[in-house]
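Here you go, one structure.
Only one protein chain is missing; all other protein chains are in place.
Take a look at chain A:
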Amino acid sequence: MASNWFRFAAPASFYPLAGRMIPVFWILTGVCLLAGLYWGFFQTPDQLGGSNAQKEYYRIIFIHVPAAWMSMWLYVVMVVWAAIGLVFNTRLSFMMANAIAPTGAIFTFLALWTGAFWGRPSWGTYWDWDPRLTTELILFFMYIGYIALHSAIDDTRRADRAAALLAIVGLVMVPLIFWSVNCPDPNQCAALHQRSNLTQIEGNILFSMLAVTFGFWMYSFATTLMRLRSIILTRESDNSWVQELLVKDGRA
């Protein structure tokens, strides 16, 4: 049974499998985003009562929190693939890490951007050098550094290894982002964000947030697999299976 799964570690057999999975992930993305945003905008309007100004613009959290979660989660997944690549020297793992980085960078930027648009009406400023904002910004630079280092080295195998090492070092930012708000002594991490506690979030808001998070996750699968297929084609272009595939599709 196990050998069946290892078969897909070969780029030649994963390429068509990824092609069949992409449409499924797009459908899941659409369903989750529609459900989450519909519920967030139309079924959750008056959960924050009174004259609280936040009840008018809190809808930003339906994309802000999912984007921030995805920025950290995708970094962890990227590091896992990079580490597997370093340990087992498997080509597909490095390609996977490569394919995740741009999507992760986009979600990190979106977390910062939507946070700025939350911060202006809430705290009167788009940006502050608060621990959480600063560590998230450094995570963005880690993604950019990974992509830049990889593209700066011509030899693909060397680029894979060097960039993987950088990604692993940068993993320290993920727990730092978490503890920047959830540190053991609340007095030592005076931060703009509240401590995170999922059980205290109102049910409708939590549902919308989780649905959009799942939608962003499925989106990440779809774009990562699309990018992975392009990377496979480029790197394996000298192999006979790519040429046979192109001939069969009438491209050559």
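Operating definition for what follows: a contact is a pair of C-beta atoms (placed from the backbone, for glycine too) under 8 Å apart; a residue touches a chain by one contact, two chains touch by 3 or more; residues count from 1.
The working rule: contacts and distances are computed from a predicted model.
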{"item": "Name per UniProt, for the chain absent here [options: \"Heme exporter protein D\", \"Extracellular solute-binding protein\", \"Cytochrome bc1 complex cytochrome b subunit\" or \"Maltose/maltodextrin transport system permease protein MalG\"]", "value": "\"Heme exporter protein D\""}
{"item": "Residue of A:Phe8, A:Trp73, A:Phe109 or A:Trp241 in touch with the missing chain, whole complex considered", "value": "A:Phe109"}
{"item": "Residues of chain A in contact with the chain not shown", "value": "41, 55-57, 59-60, 63-64, 67, 102-103, 106, 109-110, 113-114, 117-118, 120-121, 219, 223, 226-227, 229-230, 233-234, 237, 242-243, 246-247, 249, 251-252"}
